[in-house]
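Submitted below is the structure of interest, expressed as C-alpha cells.
One protein chain is absent from this view; the other protein chains keep their places.
Chains here go by letter, A, B, C, D, E, F, G, H, I, J and K, matching the order in which they are written, and residues are numbered from 1 within each.
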Amino acid sequence: MSDNVYKSIELTGSSEVSQEDAVRKAIAAAAKTVKHMRWFKVTGTRGHIENNEIAHWQVTVKIGFTLDN
Amino acid sequence: MSDNVYKSIELTGSSEVSQEDAVRKAIAAAAKTVKHMRWFKVTGTRGHIENNEIAHWQVTVKIGFTLDN
Amino acid sequence: MSDNVYKSIELTGSSEVSQEDAVRKAIAAAAKTVKHMRWFKVTGTRGHIENNEIAHWQVTVKIGFTLDN
Amino acid sequence: MSDNVYKSIELTGSSEVSQEDAVRKAIAAAAKTVKHMRWFKVTGTRGHIENNEIAHWQVTVKIGFTLDN
Amino acid sequence: MSDNVYKSIELTGSSEVSQEDAVRKAIAAAAKTVKHMRWFKVTGTRGHIENNEIAHWQVTVKIGFTLDN
Amino acid sequence: MSDNVYKSIELTGSSEVSQEDAVRKAIAAAAKTVKHMRWFKVTGTRGHIENNEIAHWQVTVKIGFTLDN
Amino acid sequence: MSDNVYKSIELTGSSEVSQEDAVRKAIAAAAKTVKHMRWFKVTGTRGHIENNEIAHWQVTVKIGFTLDN
Amino acid sequence: MSDNVYKSIELTGSSEVSQEDAVRKAIAAAAKTVKHMRWFKVTGTRGHIENNEIAHWQVTVKIGFTLDN
Amino acid sequence: MSDNVYKSIELTGSSEVSQEDAVRKAIAAAAKTVKHMRWFKVTGTRGHIENNEIAHWQVTVKIGFTLDN
Amino acid sequence: MSDNVYKSIELTGSSEVSQEDAVRKAIAAAAKTVKHMRWFKVTGTRGHIENNEIAHWQVTVKIGFTLDN
Amino acid sequence: MSDNVYKSIELTGSSEVSQEDAVRKAIAAAAKTVKHMRWFKVTGTRGHIENNEIAHWQVTVKIGFTLDN
Partner (left out) sequence: MSDNVYKSIELTGSSEVSQEDAVRKAIAAAAKTVKHMRWFKVTGTRGHIENNEIAHWQVTVKIGFTLDN
C-alpha cells in the first residue's frame, strides 16, 4: 500500500435528479479512460435554473486513481 | 449572451427531507420577487438536530439572475 | 438561551446510499456519548470507488451540543 | 421552523467607539428596510487611521432575515 | 465619514474585450437602481470559450454603496 | 517546553454584552473539565437579532491545553 | 445539455503584454490536444520582474471541456 | 488620490483589556517608524490563558500607509 | 468498512528535530487515551526561535479514529 | 540559485487606466528602496467608483526580491 | 522564457520515511509519462496510522511542466 502513487483529475457531472447521481455520472465518464479509481472528493456544487425550477445539478469532483507501477 | 449582467443573491432553504429539497425551497421563495434566474451555487450545508435526529437541513445558495436591459 | 455554551466535535459518517444517510450515521454514533446535540455543519464530502462504482459516501460534520450548566 | 427561508445581505457599519458599536449601526441601518432579522455573522473587520489613531472601526456583517411566506 | 453604513451587492459583468470592460458593464448595470456607489472588489474571473477562442470575459464584483441616512 | 503536546477543542460562548465576554464564558465553561489551558484562537463571530437589536453575541474559539505527561 | 460531463485541466500562460493575452496563450496551447473547450476560470496571477520592469505576466487558468459521449 | 501607492505591514498587538486596545497598541508601536498610516485590517485574534482566565488578547493587523512620492 | 464512523481530534506536537518527529510525538500522546487511530492530516506548521535558531517545531494534526460499534 | 533567500513585501498600486498599470506603479514605487526584485503575485483587486464610473483601480501585489548575501 | 505554457497535474506520493521522500516518489512516478517538469507545490500532507505508529506519509503535490511548442 505504501508504494502507491495516486493521480487526481477533476470532472463535473450533471444530473436532473440529485447530487449523488451527478457524481455517479462523472465517475462513469472517467471510467472510459482511467483505471484503478479509488476515491473522490466533492469540490463544488452548482446547478442551472429554468422556469424557476432546478434544470440539473452540476457536481465537481476530484477523482484519485493509482498509477500502474 | 455576452451583454448579460448577472446579479447574485444569497438564500438559505430548509427541508426535513433532503439537501436537494432545501435548495428547491430556496429557489421557490426567490421566484416570488426575482425573474430570469439562471444558476445557483451551494455555499454551505448545515442543519438542526432534535432528539438525536436531523430535524431539518439548511442549505445556503447563491442564486444568479440576469438583469433586465 | 444567551447563557448557552456549545462544544463542537467532528465526525465522519459513511453510507452506501446517500450523503444524507452518511450524516445520519455520524449523528447516531455521536448520540452514544454526547447529549443535547443542537446543530451540524457539513465540512467535507468524499467517498470510495470500487469497480468504477461509488462504494460508499463519507461525509464529515461538525456537531454542536450544549454543555450542561 | 423548518419551512423558513432566510435571505442574507451584507452591510458594513462604522463606529468611532468599538467593533460592537459598528455592528449595531449596521443592524440599525438595515432595520429601515428589512423586517424579521434573525442573525448576523462578522465577515471582516477594518478601520481608518488618522494622526496615528483609530479614526473609526468598519465591521462587515452578513445579516439573515426570514422571508414572508 | 464615520457614520456611513455601506451595503454591498454582487454582480457579474460580461465583455468580449477585457476584464476592465466587464467590470465597467457590471457597474453601469448597477447604476440603474443603486445610488452612491463608492467601491468595488473583484471576487472572481471566468469566461466562455468558443472555437478555441475567448468568447467573453465574466468578472464578478462586490459593489459597495452608502445607504441614505 | 519543547516536549509539550497540546490538544485543542472548539467551543462557542454567548454574551449579551460583548465579544470579549462571550470568549470569557467559553473559557469558563471549558475550565470545568479541562486543565492546563494555554491559548485560544477566535474562529468565528456571529450573533442573534431580536426586535432589531443584538440579543447576544456568539464567539467560537479553539482552546489549546497541554496534555499531562 | 444536462448529460454533459466536463473535465477541467490547469494551465499557466505567459505574456509580455497583458493578463488577457496570457490567458489566450494558455487556451491556444490547450487547443493542440483538447477539443470542445467551454469555459475557463482564473485561479492565480503572477509575473516576473527584470530590471524593475514587468518582464511577463503568468496567469493560471482552469479550462473545462466536455468529454465525448 | 489615484497616484498613491500603499505599503502594508503586519503587526500583532497585545492587551489585557480588549481587542480594540490590542489594535491600538499595534498602531502606536508602528507609529514610531512609519508615517502616513491610513487603514488597518484585522487578520487574526488569539490570546493567552493563565489560571483559567484570559491573560491577554493578541490581535494581528495589516496596516497600510502611503509611500512618500 | 462502509459502516465505520470516524471521530477526529486536533493535537499539536513539538520536536527539536524535525516536522516528522513532531507529528510522531502528537500521535504518541494521543495513543494514551484514544484507540483505533487510522489517519492524520497536517493542518499547520509553526515553531519557536531562540538565539536565531529553531528551538523546536510545532506541527498541528487532525487525527481520525474509528468509534467502537 | 538554490542558496537564494527571498523576502516578500506587499504593496497596493493605483491607476485610472488598467489593472496592469496599477501593478506597474506598485513595482515602480518599490524600486525606490528595494533591489533585486524577481517576481510578483496579485493578492487582491479593488477600486473606487465616482459618479458611476471607475475612478481608479487598486491592485495589491506581493513582491519578492533576493536578499544580498 | 515568456512564451512558455505550463500544465500542472496533481499527484500524491507515499513514503514510510519522510515527507520529502513522498514528494520524490510522486515526481518519479510522473516522470514515466511527463517531460520537462519544472516545479512542484505541496497542497496537502496526510498519512496512515497503524498500531499507534505512522505507517506512511502521503504528500499531495501539483507538478508543473512546460508544453512542447
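Going forward, a contact is a pair of C-beta atoms (placed from the backbone, for glycine too) under 8 Å apart; a residue touches a chain by one contact, two chains touch by 3 or more.
Please read these numbers as outputs of a predicted model, since none were measured by experiment.
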item	value
Shown chains that the omitted chain touches within the full complex	H, I, J, K
Touching residues (missing chain, whole complex) on chain I	18-19, 44-49, 52-54, 57
Residues of chain J (touch criterion as defined above) contacting the omitted chain	1-8, 62, 64, 67
Hidden partner interface residues of chain K, rising order	18-20, 23-24, 27-28, 31, 37-42, 63
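Simple rule for what comes next: only the chains that are shown with their structure count from here on.
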item	value
Size of the rotation, in steps of 5 degrees, that lays the CA trace of chain D over chain I	120
Rounded Å distance, chain C centre to chain I centre (Cα mean)	22
Of all residues in chain H, the ones touching two or more other chains	19
Pairwise chain contacts under the document criterion	A-B, A-C, A-G, A-K, B-C, B-D, B-E, C-F, C-I, D-E, D-F, D-H, E-G, E-J, F-H, F-I, G-J, G-K, H-J, I-K
